[in-house]
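Coming up: chain A.
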Amino acid sequence: MSDIPDLECRALCKSYNDFQAVKDVSFSVPKGTFFSILGPSGCGKTTLLRMIAGFQEATGGDLLIKGKSMLDVPPNKRPVSMVFQHLALFPMMNIGANVGFGLRQRGVNKSDIQVQVERVLERVGLGGVAERPVDSLSGGQKQRVAIARCMVLEPDVLLLDEPLGALDLKLREHMKVELKKLQSEFNTTFVYITHDQSEALVMSDQIAVMNHGRFEQIGTAKELYYQPDTAFVAGFVGEANTHTARVESANGEALHLVTPDGLHLRGVDAGDRLAKGDRAQIFVRPEAIRLSRSVADLAGLQNTGKGRVESVLFNGANSQLILRDGANGAEMSVALPQTAEFRDLAKGDDIHFGWAPDQTRCYRQVS
Partner candidate 1 sequence: DTLRLLTWGGYAPDEVVAMFEAETGHTVEVTKSNNEEMIAKLRATNGGGFDLAQPSQDRVAGAQAEFGIYKPIDLSKIDTSLFIPSMMQATQINTSFEGEVYGVPHVWGTSGLVVNTAEAGGVQDYLDLCGPDVAGKVSYRLKRPTLIGFAFSMGLDPFAAYGDADAYKEVLDQVEAKLVACKSNVKTYWDGGDEIKNLLRSGEVTASMAWDTGGWQLNDDNADITFVAPKSGALGWIDTFVIPSRGRADDAAYDWINFVMRPDIAAMITNTAGNFTASQGGDAGVDDALKLKYQASFPAEAIDNIKWYPAVPAGLEALEGAALDRINAAK
Partner candidate 2 sequence: MITTIPQSTAFRWTYRAYVTLFFIYLALPLVTVCVFAFNDSVFPSLPWDGFTWDWFFGTETPRIGVFHERPILRSIVTSGVVAFWVSGLSVIVGTCNAFLFVRHDFRGKNLLYILMLLPLIIPGIILGISILVFSSSIANTLEEATGLWFDGLRPGLILVVLGQFSFITTFATLVISARLQKFDSSLEEAALNLGASKWGAIRQVTLPFLFPAMLAAAVVAVLMSFENFNTTLMLVGSDAPLTVTMFDRLKLGSTPVLNAVSLLLIVVSAVLGLLSLLLKRED
């Protein structure tokens, strides 16, 4: 029984007239998973979520919840609940009435509703507010009411459409942690969409990266960050310096590449099976680059160079250097290590840098 996933999509498609917003998306979400869909604006996340909720009809493929196809089930009969981007709490009802709304639709009797509403409000840490108007709550509290309103119905799947988008920075940071906590307490399957990579990375068990209507990769946060399958994922998840180069020779995964300026680089093939002569796109994360005042320290790293500090973007623990590579004039951003050693680095200083081949992921260049 438990190996039937809570949610499964099979080659799901959605076209608006000529435009394909969602293309052949397939995935399945096991019970109790926090599943995020991460992608840039306009990539089709909302469309996908609304198909799952039933507000949009799929133009192809199938959609199953607990193994049952949902295609012909109207939205008010699907065992999924949705937390809307702007929460969509009913302003004309008090908090209790909001949370009890779904139960009322099911015809549950009044006293039971009251008991259940109070119980779920307590679970989200808002006991005793049932009588208050919605507007008397802070942004984060509203968020919790919206979740309570769904959870009281014990849905199989909870859908969340960028619910943190409207909050301010500090609150967003806080709610990230809180949401994850709520999910593990309720142990309900969450399908969460966002275009903010840090939200997805911090909260999710599984993340699907979506682009132009397709899923590019599904994996854990670390998989996406350290082993991105595609150039898009490598660029979208986390920061990276990119280069283009030609493959000089390939030895299994190990590649030897040459940039247009004649620089030689060593990297690893990210899975595109590059061969000699192929054009490759190369990604190196800023924190993968080591700095040193002496070349010797960087001997072990196969990719090295010397650059001049263009600017120091001081930002406490997240400071970065913008270096201009002495060899080819390319700009590079390098995470500034927290050791005091580099704290006095200033614009115009020269410095050596280098990084290991396994931090150099190479993808086939699509022109």
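Annotations for the structure displayed:
Assume a residue touches a chain if its C-beta (ideal position, glycine included) is under 8 Å from a C-beta of that chain, and two chains touch if they have at least 3 such contacts; residues count from 1.
Selection rule: all candidates are chains of the complex that A comes from, given by their letters.
Model, not experiment: these values are computed from the prediction.
One candidate among 1 or 2 touches chain A in this complex; it is 2, while the rest do not. Against candidate 2, in their complex, chain A makes its touches with residues 53-55, 74-77, 80-82, 84-86, 88, 90-92, 101-102, 105-106, 149-150, 153.
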